[in-house]
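Complex shown without one protein chain; remaining protein chains in place.
Up next is chain A:
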């Protein structure tokens, strides 16, 4: 008889396989719709767009961010750039002041109130029909905006378009691991876009119709994940969100484990708490795949990783217990045994095959995401970093986010 722990494991594995197969089937259905454009994109009509750059202590990156906006392949008189210093304690304000001379740039300075307050100040000063933000640690590719705007031109029902966010910054093991993860994110986001089930409109250059904010209200704190909360609100009101896979925005990702941990803790905490706030949406068919697939998928992921991690810890403790007993009863009297590989001892329990299957589909997602961002089909070394880095650290931020939610402790921004 399987124990209750085994049954929980099998159920979680079943659901995890379901999620991966769902993505794969969505890919097979829509693969011909994934278009990666080369060269300059042209629109019939170029609507005016306001892009806000909220900054908080971003003196090192904000200049490059603004320059990337000035270099966009989009008529200059159609882009309004709002630079908002959210009470920085470094030289950010001095740096952005240098852009005062540009006629399409406006500078704002306010007391620190959080990113969403800076975005709301920008919204108050927006007169265009389209609005977007660009985080001050991100850099837009020159073709990104025009490609995003082509989605609005094609479909008047589209209310927001998210870009493909890819990793920038000096190379390190942590960044390379994130590179593979972000590539996978591009693929998954595209699939969620096909399903009409995107749950985050990322800070780096998601463009909205201003109508969204006029209808649904401005940004909210959203547990420091305002870009997630607004997406939830849009989904709740059946506002269509698309993903423009060939609009690339490079973002400066955390370069150390500590910074990565804090960022992900904020994201997962945001996911858990926004999902709790929007719990009435869950499994309600009128909210579409967002309610039936995206949100349950997130919950399944957190539950599966936490549970598997718990089992691994249990097995590790058991292993250590045996080693301690061994040390206690025979000391360092270990005999050197010759290692003979015997296939008999290879674990062939059925869930092992399913875990291998899940891993294969994850690898497939990363490869496809890489094809969509870098145009290359081959395997990259980043994957070698992805599995150990995220496998080892992710459970900790997941569990910490659950713990913080239970104790109502809010994580800091960085």
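Just so it is clear, a contact is a pair of C-beta atoms (placed from the backbone, for glycine too) under 8 Å apart; a residue touches a chain by one contact, two chains touch by 3 or more; residues count from 1.
The working rule: contacts and distances are computed from a predicted model.
A.B. asks: Determine which name in "Sugar ABC transporter ATP-binding protein", "Response regulator", "Thioredoxin domain-containing protein" or "Spore germination protein" the UniProt entry assigns to the undisplayed chain of the complex.
C.D. replies: Cross-referencing UniProt, the chain left out corresponds to "Thioredoxin domain-containing protein".
A.B. asks: Return the single residue from A:38, A:89, A:347 or A:408 that touches the missing chain.
C.D. replies: Only one of A:38, A:89, A:347 or A:408 touches the chain omitted from view, namely A:347.
A.B. asks: List the residues of chain A that touch the chain left out of this view.
C.D. replies: Those residues of chain A that touch the unshown chain are 14, 17-18, 21-22, 25-26, 29, 285, 288-289, 292, 322, 325-326, 328-331, 333, 335, 337, 344-345, 347-354, 357.
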